[in-house]
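The other protein chains are all here in position, but one chain of the complex has been omitted.
Read from first to last, the chains carry the letters A and B; within each, the first residue is number 1.
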Amino acid sequence: MKLSAKQASLLVLAVLIVLSPFFFPSGYYFRVGSLLFVNGLAVVGIVILTGFAGQISLGHAGFVGIGAYACALAPAYLGLHPALSAVLGAVVSGATAYLVGRPILRLKGYYLAVASLGFGILVSMVLANEARWTGGPDGIKTPDLGLRGLLADMGLELTNPQFWYALSGLALLIGAWLALNLRDSPTGRALRALHGSEVAARTVGIDVAQAKLMAFVVSAVYASASGSLLALQNRFITPDVAGYMHSIELVTMAVLGGAGSVLGAIFGAGILTLLPQALTVFQNYEQIMLGLVMMLVMVFMRQGLLPSVLGLMRGRGE
Amino acid sequence: MPELMQFLLSGITVGAVYALVALGFTIIYNASDVVNFAQGEFVMLGGMITVFAYQAGLPLPLAALIAIAATAAAGVAFNKLAIETARGAPVVSLIIITIGASIFIQGVAQVVFDKQLHRLPAFSGDEPLHVFGATILPQSLWVMGGALIVFVGLWVFFTRTLTGRAVLATSNNRLAAQLVGINTNFVMTLSFGLSAAIGALAGVLVTPITLTSYQIGISLALKGFAAAMLGGMGNPKGALVGGIALGLLEALTAGYLSSQYKDAVAFVVILAVLFAMPQGLFGRKAMERV
């Protein structure tokens, strides 16, 4: 049986997620793993927007923030269950992206970058300034999802990090599956066509504005889901998740790993999630190493880490 | 009226800081179409090196000169080691390289210098000048003058000198520029050196007002970036006007509307301007190659 590239990618991901825990010496590794998956989920959204459709956003953390704060605010003020709050967050993020995306996506390149940056800053500013509702810059507590307790009642006892590892791993798998399906769908092909050249895409009858908007909305929902998972896992959230540093981090993860490929971008999320943990041994030199790695990878592996490595191996092997 | 005057003076002071940073972006952008997110770190290096050289006992002008020269050298090294080697990489990869450089320079600065806040003495004292019932510090005039001189210098450079035109030609079409005999490598080196030097000069001028530390670069770079985009990237006039406009917007919002949401209002206006004029106020119309 021959696997398609899509099936192969999903299989690699699933095997990694399922088998890695057998090598984990402590609960801390589950925590790092689940962070990796949460970041990975948002980064898959960036792949759809940047890798497929070729649009840059420096404000996607704004949607992470909406998803995260939905899980804190909707239970407190609307009495909604945390899981439903996450869904609400995704809906709000998608709707916001739809409204904001229409005017913003007319801009190109750096102008789009600065407009999206502005959007992200607006979101984080509202979260920080409306302290009466959001708890202000010091953050706000989020309720327990309750699912872990439910599983325990059903006889499946998981520690907190284990549970979140499993749940966010599952979320990432589903997210990657959907993104890979989208890539090969007519819409996905339209997106990749406009990435190549908008004018060319338009001449073959693609509704460019609509296609871009679709990519923006879908990627916003990914970011929102990632924020919800983070907020529910941490049980506490601050406006930092919506800040521009987080936006830049997400784009960096995607590009570093290879923005054109779902697996590559997740790999990039992995690198930037694991690296700071591994670099703690360097103490004061941590930032120097991080900056150096980013520059070296981009200088010598332009397509991103994973696609470049794969390309090299293919070149040698065949 | 003294209130309005004070808001205006405050806005122009802060705006001149943004304009100085924004002007630093234009040269590299003109030469390579890259927005250099490490531009803020050049500002930081200019301030920090001056502070430490000054503390070591050097006279202030010499300390500033050393800082500007050292930062220019760092800019050239960054171009030679990273940007030139990455020739032909997609723009988004180049952005990540400049962000990586920004993190790297910050990391070096916190090890070589320290993590504390620092200040330089004002060049012409702290005695405020009175203008129509409002006050302004002499150092603000230094910053405004600096922004103006850099602006005029760049304008002359890009329109009146052969090298300046070579920079523009390189940005328009690298191959064509090479064909007409422009040394594009030299143009790139020059651009990074100049941009870094302008950034460092900005750092020296603003440190007595804004204070400095190893991590001021990012927020300055973002404000400068926003200002440059508001004016239209690549155009010195755009950088100057964009910077001052951003500063005025913030000050007037803080004065009349809400000091809590002044940054928000500034960004809303930037968004509105970009929706009406997608190339910024003075940006050139981009042609898309098919």
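The rule is short, and it goes like this: a contact is a pair of C-beta atoms (placed from the backbone, for glycine too) under 8 Å apart; a residue touches a chain by one contact, two chains touch by 3 or more.
Just so we're on the same page, contacts and distances are computed from a predicted model.
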{"item": "Name under which UniProt lists the unshown chain, selected from \"YCII-related domain-containing protein\", \"RNA polymerase sigma factor\", \"ABC transporter substrate-binding protein\" or \"NAD(P)H-dependent oxidoreductase subunit E\"", "value": "\"ABC transporter substrate-binding protein\""}
{"item": "Hidden-chain contact residue, picked from the options A:31, A:60 or A:195", "value": "A:31"}
{"item": "Sole residue of B:49, B:166 or B:209 that reaches the chain not shown, by the stated touch rule", "value": "B:209"}
{"item": "Candidate in contact with the missing chain, chosen from A:90, A:230 or A:293", "value": "A:230"}
{"item": "Residues belonging to subunit A that touch the chain removed from view", "value": "8, 11-12, 15-16, 19-20, 23-29, 31-33, 35, 128-129, 131, 136-139, 141, 160-161, 230, 234-238, 240-241, 270, 274, 276-278, 280-281, 283-284, 286-287, 313"}
{"item": "Touch residues of subunit B, complete complex, unshown partner", "value": "2-3, 6-7, 9-11, 13-14, 17, 110, 114-119, 126, 128, 135, 137, 206, 209-211, 213, 215-216, 219, 251-252, 254-255, 259-260, 262-263"}
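The rule we apply is simple: only the chains that are shown with their structure count from here on.
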{"item": "Chain centre separation in whole Å, for subunit B relative to subunit A (CA means)", "value": "31"}
{"item": "Footprint of subunit B on subunit A - complex, ascending", "value": "50, 56, 103-104, 106-111, 113-115, 117-119, 121-122, 125-126, 129, 197-200, 244-245, 248, 251-252, 255-256, 259, 284-295, 298-300, 302"}
{"item": "Contacting residues of subunit B [partner subunit A, same complex]", "value": "35, 82, 85-86, 88-97, 99-108, 110-111, 218, 222, 225-226, 229, 233, 260-261, 263-264, 267-268, 270-271, 274-275, 278-280, 286, 288-290"}
